[in-house]
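Comments concern the structure below.
Let's look at chain A:
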Amino acid sequence: MSIKLDSKTPSGPLEEKWSKHKFDMKLVNPANKRKHTLIVVGTGLAGASASATLAELGYKVKTFCIHESPRRAHSIAAQGGINAAKNYQNDGDSVYRLFYDTIKGGDFRAREGNVYRLAEISPNIIDQCVAQGVPFAREYGGALANRSFGGSQVSRTFYARGQTGQQLLIGAYQAMMRQVGLGTVELNYRREMLDLVVVDGQARGIIVRNLATGELESHSADAVILATGGYGNVFYFSTNAKMSNVTASWRAHKQGAAFGNPCFTQIHPTCIPYSGDHQSKLTLMSESLRNDGRCWVPKQKGDKRPPEQIPDEDRDYYLERVYPSFGNLAPRDVSSRQAKYRVDEGRGVGPSGVAVYLDFRDAINRVGKAGIEQRYDNLFDMYAKITGDDPYKVPMRIYPAVHYTMGGLWVDYNLMSTIPGLHVLGEANFSDHGANRLGASALMQGLADGYFVIPYTIGHYLAGTSIPKVDANHDAFKAAKAAAQARIDALFAVKGGKTVDDIHRQLGNIMWEKVGMARNKAGLQTAVGEIQKLREEFWQNVRVSGDANNLNPELEKAGRLADFLELGELMATDALERNESCGGHFREEFQTPDNEAQRDDENYCHVSAWEYTGDSSLKGKKSWQLHKESLTFERIKLATRSYK
Partner candidate 1 sequence: MGGTNGKKLNLKLKVWRQKNSKDAGHFEEYDAKDISTDCSFLEMLDIVNNKLILEGKDPIAFDHDCREGICGSCGMTINGNPHGADRGTTACQLHMRRFNDGETIVIEPFRAKAFPVLKDLTVDRSAFDKIIQSGGFVSVNTGSAPDANAQLVPKEKADLAFHAATCIGCGACVAACANSSAMLFTSAKISHLGLLPQGEPERDRRVLKMMETMEEAGFGNCSNTGACSLACPKDIQFENIANLNAEFLRASIRSRD
Partner candidate 2 sequence: MKYITSAIGRKQLMAVTGLAWSLFVLSHMAANLLILFDAEAYNKYSHALISNPAIYLAEAGLLLTILAHIVNGIRLTIENRSARPQKYAMPTNGEKAARFQSKWMVYHGTLLAIFLVWHLLTFKFGTVYMVTYNGVEMRDLHRLVLEVFQDPMYVAGYLLCMVAVGFHLSHGFYSAFASLGLSHPRYMSLMNKFGYLYALIIAAGFISQPIYVYCIAVR
């Protein structure tokens, strides 16, 4: 096997690449669009917006959603906002500045062409969403309001209180449901993709399990679009929803799709800290809170006074101290590491000592309690419900947690993976954020991919490719279905003594300790071995209750964990191979004297795309081959990222 990575980035000046490419791409004429069936897996921002737009164009779309309703996709939980280079605030923003901030924020590990396109499209997204009736925050004069997010010195983030993801998703969901009503989108809910079906080298369909009835189904199409989100749940504890998983991406990976930069994980600095073994997930407190909240820890180790009794002179506002120009709005990776350093120094707060304060005292004095309510009410409520503390009175206790995965299936400029016909959108692909994603850019990317990129590039693929007729009775479908069934049978057959969650927690622990916020060679090597052992244990000792022909959440979780147990190994392998620190990937061996990430542009200015080369058996040895797509920067000069 050999994968050839060709980014297919169009030639020409940065500003003209996308328009030129749009003109150069082949078109499918309207009458022919009706003849093409497309499968979209996932109904978050990327999947819903793609389904809606492709159906509007005239394609027959079959959309699959793992939830009981597309509106439950995890994009709904995004809080803070969405970036767009509108420059409505007249503060010097531009497409180029958004592009620059994103590349720099990603620590120069993303493709220039992709990121520029993203910035270029961003204003259209806002226009589209407003036209759909997304109720963004507004000023009294009726114009849209903005706020600031980490890693940027302009106000370009559009928001709907702390529920921006919800509002954008509902917009995309409604656009898609309109097409469902018109009969152009066939919506299949409670379906989990278990395999990608590749016929003659082209992605031609999927095998799904109907989660309500347990039935396995085959669906064929002319192309497959995955918009199945990120894989942060490999850490067990993350801010992801419980159902978020890597299964769709992973099965596609094992069918030949290369996995890009798997070790690039975003640890979000402001989450409610872990409080005990009963806990099932971590909850994010939006980065937008850092517009008004100040992070601090006591200057003295072991200062056990209640926070309100610690006077300013005994507080260390460490982000403001270390990064005077960005202060509390330093990017996520940087802020997370600073919190970790404080805790490592023994200056963490709260009963566990593994937390820092995020304090709104000064903001409340400045704009009043009502002003803060107006901005963050739902977040403060959420915090109070979970912790039992009132953040209007005592500072929030926060700590970093896994939040987003920049890595994902490798795609070219057209969002196509290394399997022809398999396109990957949103968080599921690796494309635009490099080694660290800036706040409020995930929503932007998901919607850019779905509304404005894939509708063009899929046409180019369909028009330029010979796609023979294949239906779900093809042998490849039968084989894939049989394999999916065998897998389910194998999970039930183990009948061991540990629950899926128990093993998942163990995996999470390995990942967090050794493949988390700070990594080193020895730790990563140990992690690989431990994950392999845990995988063995899983196949010998997992307990899956219930039966296959019914709603069975345990079976679902077991299947997903089996994939996480393989992915974890690849993440550690990738982190081990990347002998540099960049963005969210922090190798302790590679740091500057003041503990900042030290990149190695000479040897690592590339995307690591891993091809699966192990066998296809369930319990066999896993192995991968590394391919490199080197990143060339035509416009931007590589520089040390500084937020000081």
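Simple rule for what comes next: a contact is a pair of C-beta atoms (placed from the backbone, for glycine too) under 8 Å apart; a residue touches a chain by one contact, two chains touch by 3 or more; residues count from 1.
If you want to know what made the cut, all candidates are chains of the complex that A comes from, given by their letters.
None of these values were measured; they are calculated from a predicted model.
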Practice item. Identify which of the numbered candidates 1 or 2 touches chain A in this complex. Key: 1
Practice item. Would you pull the chain A residues touching candidate 1 in the complex into a rising list? Key: 49, 52-53, 56, 67-72, 74, 76-77, 86, 88, 123-124, 126-133, 135-144, 160-161, 163, 166-167, 170, 173-175, 177-178, 180-181, 187, 189, 212, 241-243, 275-276, 278-281, 283-284, 306, 350-352, 378, 381-382, 385-389, 394, 451-452, 455, 497, 499, 501-502, 543, 545-546, 550-554
